[in-house]
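Every protein chain of the complex appears in place save one, which is left out.
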Amino acid sequence: MIELWSNLPPALQMLLKGLAVIAVIFPIAGASSLAERKISAAFQGRPGPNRAIPIWFAWVPVIGPLLQKLGVFHLMSDGLKMLFKEDPLPGHVNKPYFILAPILAMIPAFTTVSVVPFGAYFDAAGHAVPLMLANVDVGILAVFAVGSLGVYALIIAGWASNSKYPFLGGVRASAQLISYELSMTLSVLPVFLWVNAPGTAGSLSLARVVEFQSQPGFWGGTWFVFVMPVSAFVFLVSLYAETNRQPFDMPESEADLVGGFHTEYGAFKWSLFFVAEYSHMTVGSAVFTLLFLGGWNPLPWVPLSDVAVWLHLADSPVLLGLLSIAIFLGKVILSIFVFMWVRWTLPRFRYDQVMKIGWQRLLPLAIANLIVYALAIAVIQK
Amino acid sequence: MTDLLFLVLSAVTLVSAVLVVVNRNAVNAAMFFLLSLVGTAGLFVLLDAYLLAFVLILVYAGAVVSLFLFIIMLLDTRPEAQKPFKKMTVAASLLGGLLLFTGVLSLVLRFTPAPVGADPALAPVGASLKAYAEQLFTTYLLPVQVVGFLLLVAMLGVIVLSKRFQEPESRSQNSGGTA
Partner (left out) sequence: MATVTVSRPPLTLSERAYLPQILAGMRITLKHLFAPNVTLSYPEQRPAIPPGYRGVPTLVMDPHGREKCVSCQLCEFVCPPKAIRITPGAVPADQPDRAHVEKAPAAFDIDMLRCIYCGLCQEVCPEEAIFLQNDYSLSGYSRDEMVNHKDRLYELGGTLPDQHFKWDKKKAAEEHGNQH
């Protein structure tokens, strides 16, 4: 099977990889939207969506009612509704940019996935080989660079809608995203300073960070969330702001801006913004997991290679790869759950508070954190 | 494959760069600037200079152009409300163009293509982060510091320009009124 894959022409390989990304991200985003509804319901003491079921599925004895209770069919019917309902194009909008905006929202959401490793197996020599679509040396930089393009969708959507609330949403979005990008980038620098010790080959690859967290010994196996809690905290808060999640959902704050930048959007174009938000959330959670939660290592101080030895999986790369993907996805899903938990707990910040937190609290904290860790790392690694 | 990509990316970069200049709508111009930057980043990727490509995207596309758009949206410029150029502007841009042309001309005339694989130390500079950083902090340390200082001066200038300096007595009056 592996031979068959590597015998395919490179262009076809790339096309298949791209389709695989879409085939994974769209269901995850959809499942997140359903999970959001179910989890919000659970937090509020209600059952949530549990009605829709196709008539032929109701006859399946146990599984049918169970899936109905979980609301799985609501997801499908919502998707179909989004696809088939009328797609309104208001008369006062700037049409080319109005249509361009949701497409622009999808591009960074999908592109960032390609540089995120999502699992690993061990080759014959015992080296961990990360599973990822494009193993580029600049990993985290690519995520940040392409992720920062997401702001265009919001600005363009707000501007092209040619009405007040979307415009205010777009203005808020651009200011907020640019403000928090600084703290986010500064917060991960200590991690890479620590990983790229003198004498080793320099790399910004995310897989390298995970490798560093799966070394034997007490300090080798420690996840970075324990070594650098302040970095992890600043990164997480900036991530919430960058993905426009509560309590930072200024761009679409429905109480004061109706719907924010997507007020004028409906049907499929609106759902594209939604999918983009959830895939940003997924990729952000994945990056957080890789940087601070040990990637595909099941527990702190228990690297994947130990598990492979215990389960005698070292010589079956496919099974081990699947196991590592499962562990990694589990952590990502947990992180997405925390996103939702925070969302249904906290009220939204006021806009001036968002700016104050970003520039007067997080940024100085990130800079101080960087200086302290740079000094400490210089002393330790000398 | 690479040649075709090079041609396509160069064409996209150049055409959108021209469109930035001639476009009367400021938002269109900013978007074409973005497209031109993405094309340039693609060219860097073709040269295996991933770092440069992503830094270009991160700094210019991610921050600078989005700030441009932000300002354009806030100012709400009308495409027809364009003033004719001042004489000084024309002269300055002509001089700038001339300088740029001279620079490119001298580069073309003096350029001798290096034989492939002649300098193995030079090849990975664009690709490897470490080599890039080393060059930046050893060979090109002075230019980096000078550019950094220029940016600092510009930032200070902006702060001075945007901050309203008040006389001490008027300030105390203001604070008394608002407190």
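Residue numbering begins at 1 within each chain, and the chains themselves are lettered A and B in the order written.
Keep this in mind: a residue touches a chain if its C-beta (ideal position, glycine included) is under 8 Å from a C-beta of that chain, and two chains touch if they have at least 3 such contacts.
Keep in mind it's a predicted model, so treat the numbers as computed, not measured.
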What are the shown chains that the left-out chain touches? A
So one chain is hidden, and I want to know which residue out of A:F26, A:F57, A:F268 or A:W344 touches that hidden chain in the complete assembly. A:W344
Residue in contact with the excluded chain [from A:I22, A:A42, A:A197 or A:L311]: A:A42
For review purposes, identify every residue of chain A that touches the missing chain, sorted by number. 39, 42-47, 341-342, 344-346
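Basically, only the chains that are shown with their structure count from here on.
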Please output the residues of chain B touching chain A within their complex, sorted ascending. 27, 31, 34, 50-51, 54-55, 57-58, 61-63, 66-67, 69-70, 73-74, 127-130, 133
Mind pulling up the chain A residues that touch chain B in the complex? 97, 136-138, 141-142, 144-146, 148-149, 151-152, 155-156, 158-159, 167, 170-171, 174-175, 177-178, 181, 196, 201-204
